[in-house]
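Okay, handing you the structure first.
Note that this complex is displayed minus one protein chain, with the remaining chains in position.
So, chain A:
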Amino acid sequence: MYLCSALIKQMEATQQAERKSMNKSTASARANHDVRASLAGISGLIWMCRVQASPQSELVKYLDHMESCKNDLLDILNSILDENKIEEGKKQLKEEEFNMEELLEHVVNIYYPNGAMKNVDVLLDPCDGSIARFSRVKGDRIELQRILNNLLQNADKFTSEGHITLRAWARKPGFEESSNLAPNTSNSSIGCMPCLRLQNDESSAEVRILNRVQQDPNCVEFIFEVDDTGKGIPKEKQKSVFENYVQVNDQTTSVHGSQAGTGLGLGITQSLVRLMGGEIGIVDKQIGEKGTCFRFNIFLIACDQPQLQEHQATSVNCAKEEDLESQLEGDYISNDSYYHSVASDNSITSHQKSNVILFIKEEERSRVLRRFMMNVLGLKVHVVNRHEQFPQTLKKVKGKITNSSSSSCKSKEIPLSALDGTEIDISSFQRRGRGLRFILIIIDTSDGLTREMSRAMAELRKDFPKNVSLRVVWLDKPGVDEDKLPSTDIVITKPLHGSRLFRVLKFTQDIKDDTTSRIKTQQHLLVQDVPVDVNGRSCKKLPLTGKKILVVEDDRMLLMICKTAVSRLGATTYTCKNGQEALDEVCKGLSEQRDIGPSTPSPPFDYILMDCEMPEMDGFEATKCIRKEEARYGIRIPIIAFTAHTEKEEIDKIFQAGMDYYLPKESKGEEILKAIDYIEHTKV
């Protein structure tokens, strides 16, 4: 009796457990579906916001970020389904081309705002710059991102002060990698850190994968480290961290109320890393250093050709490779490492090193940047740690270069073809024998700019030696009104790493010789591509900016249309209602010029758009008179006729009167531009 009831109870319990299990899977399938629906809703709402946002605003950047976060959520959702697959050994790695630099920056930037909120700096350490060399790779981007996400997320959860650093470097696999293939190697070391112990328990499947990727001649090993200054993991718990579902610290009382780490991710992470041919482990830190450092390596195939990445979520604008001037943040241009060109640049001019003054609030970032610039790029770096040191450092550096430049007379600035970033005319460099020197000042103004600092900056700019170029990079906000900044300054938002750092460093090579760029804009006067000024903001240099145009038209409506069309193109527009008024304006303008007294009088207008049929004095009459008047000053203003007739007699009349071109009356922006372009070309 007793046994019977016990048995029945047991059966019931088993049945209930089975039902629970089935319900769990249905529930998770349901949840999966519901989450997807909400994500779809979010996607749609982002789309609608985009429709209403103005194209160049910050809002669009935020929307893009939201979009990529939503995509990440979707990926996480998919990964939950993938979990089981991995554990069962059924996971397949995808192979697609992607950009490693972009991926790293994207991942770090996800955690940057979160970290910034609690004063934890999240930075990307370029190490020896090797990633730039192998930035295009083939592999499973999503899984790699998942690995990095997981590690950074854990770091973020457990760090409440200090910094989180993602380091990455790459190298061609050497002979020491063969030790990975051998099972049970207890002490195989990756890199030069001997204290890393690995546990290799390869299954035959993993050995096979290793062989395949590693046998490819283009195989490159990537090593990553996620280093934080958080709670740390006690030695005894370090092994078990990689077992699924183990929470490291049950009594975590995190500052922002987020739950303790679920520990779930590291198990998956380990499996994925192994699937990619590598290993993951915890690196021992120096005594006294707090926090955790995870290190792992994977093997990927490097690609050589630079192809445009279209499916990167963070790519805001896939710029053409030549179109450097309109490059927006987040783009990497060519496959050629910038770092290489700068390094080689500086090796030529090593005896006169360029100076960088670094004033960055975050300590670790400052250290990382300094080390990178000094060791990898060969620049001389002065770090300013406190406000008070800033003016002194500026004075010191200025003193140094003033002294050295006064002793070297006649060194002309060499205008490098800055628009083709990687093209450096090394031979002309050597010919001139003079190095290209610059002072780059990076100022973090998030805490505001003290008066002493502003004064020191002004001092520095005064009497700055001509043969050295000064570049100032303002982090976050410019110290003064942005309009008052010289055009050689740029303002970059934090964080300063990845593509933004790239831009700053490239900035140092940009010697935009004013005259050469002016000539260029004149030649490409009517190119529709919008050149962007040094700040990277599209300052919409309109084709007719700076031109003075006189529109002569009696019909109010047509006058209004033409005036708006011309102003839209950037010109300063003047209007007249008939030929007589136009003649008066021109005469007045010409005589004013003469009174001022330049040796070669410049015309009062750059172009005149003249209607042919007007009361009082028509276009032909007016043109003839204007030409007569002009002759006295040796000037000829191009006159474009607006006509409603296109018969031959009319055309002849137009040219006989002295006009240079004609347009139908309804012409708006484009046609006017074409006419002006035509005139320019026939002039030149």
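The working rule: a residue touches a chain if its C-beta (ideal position, glycine included) is under 8 Å from a C-beta of that chain, and two chains touch if they have at least 3 such contacts; residues count from 1.
We take it that contacts and distances are computed from a predicted model.
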Hidden subunit of the complex - UniProt protein name among "Histidine-containing phosphotransfer protein", "EF-hand domain-containing protein", "Gamma-secretase subunit PEN-2" or "Calcium and integrin-binding family member 2": "Histidine-containing phosphotransfer protein"
Candidate in contact with the missing chain, chosen from A:34, A:289 or A:652: A:34
Residue touching the undisplayed chain, where the options are A:273, A:381, A:460 or A:565: A:565
Residue among A:364, A:459 or A:555 touching the omitted chain: A:555
Contact set of chain A toward the excluded chain (per top definition): 33-34, 36-38, 40-41, 43-45, 47-48, 51-52, 555-558, 560-561, 564-565, 568, 644, 665-666, 668-669
